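This structure is in structure tokens; I'll ask about it shortly.
Other chains of the complex are left out, but the ones given are in their true place.
Chain naming follows the written order as A and B, and within any one chain the residues start at number 1.
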Amino acid sequence: MAMPIGRLRWAIAEGYIPEWSTGPKPEFTSHETACMLNASDQEAHVSITIFFSDREPIGPYLINLPPRRTVHLRFNELRDPIVPRGKDYSSVIESDVPIVVQHTRLDSRQNANAVLTTIAFAADQ
Amino acid sequence: MAMPIGRLRWAIAEGYIPEWSTGPKPEFTSHETACMLNASDQEAHVSITIFFSDREPIGPYLINLPPRRTVHLRFNELRDPIVPRGKDYSSVIESDVPIVVQHTRLDSRQNANAVLTTIAFAADQ
């Protein structure tokens, strides 16, 4: 792709990992996802910071996005430290190569799963 | 964070607090939320104005967002006056420091909860 698509800095103001799930795993495990696309021909070095309502931010979590690849990152799977369940949070995602970020949640606490999505907020360069 | 992320003026055109709920409280109380992230190092002074279809706007409601914190504000919890249930409304959110705003609703009027979200409309500076 001649011209990369995306921005360097993104924010997701909504964040909440439900505390429980129903249905077969892992498809129906309640989760919160940052879908990140690196459509460029260079590896992207991504850092994620998590903000809370009542404590200092944690992170940055460092993730490499290979060229021409997407990573659908579940916040559930972040480690050292883990993201607490049942707590409000927000995230800021920064990259050294333009990427596109979309936020999705599957909430399977009830028999019928619920889903939501939005393109994240893209900061001006 | 060296460079704050966000904008000073935001709008959410959709607004509706369902009149009833099912399921355990408070997680499954029907609610409408403005998730606000202040990733900067300064306190943000936020004012929220609520618009209706058939009467003059109410507010502004004044909220302080501490530095490096997120507030997931439920419109249900605004007081003096409260936001009426079962009525269409819109909101405009203004801050003196750049913030990011995302709109979410949990509708639990039926056995299966439904959720929706979108990044709010960010005005140009």
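Simple rule for what comes next: a residue touches a chain if its C-beta (ideal position, glycine included) is under 8 Å from a C-beta of that chain, and two chains touch if they have at least 3 such contacts.
The shown structure was predicted, so the numbers you read here are calculated from the model rather than taken from an experiment.
Please state the number of copies in the whole complex; 2 are the ones shown in place.
The complete complex, not just the displayed part, contains 4 copies.
The rule we apply is simple: only the chains that are shown with their structure count from here on.
Quick one: how far do you have to rotate subunit A to sit on subunit B, C-alpha fit, nearest 5 degrees?
My answer is 90 degrees for the C-alpha fit.
Can you work out the whole-Å distance between the CA centroids of subunit A and subunit B?
Using C-alpha averages as centres, the distance is 21 Å.
Subunit B touches which residues of subunit A in the complex?
These residues of subunit A touch subunit B: 9, 11-16, 49, 51-54, 56-57, 86, 88-90, 92, 103, 105, 107, 109-112, 114-121, 123.
Taking the complex as given, what residues does subunit B use to touch subunit A?
Per the touch definition, subunit B meets subunit A at residues 1, 3, 5-6, 23, 27, 33, 35-37, 39, 68-72, 100-102, 104, 111-119, 122.
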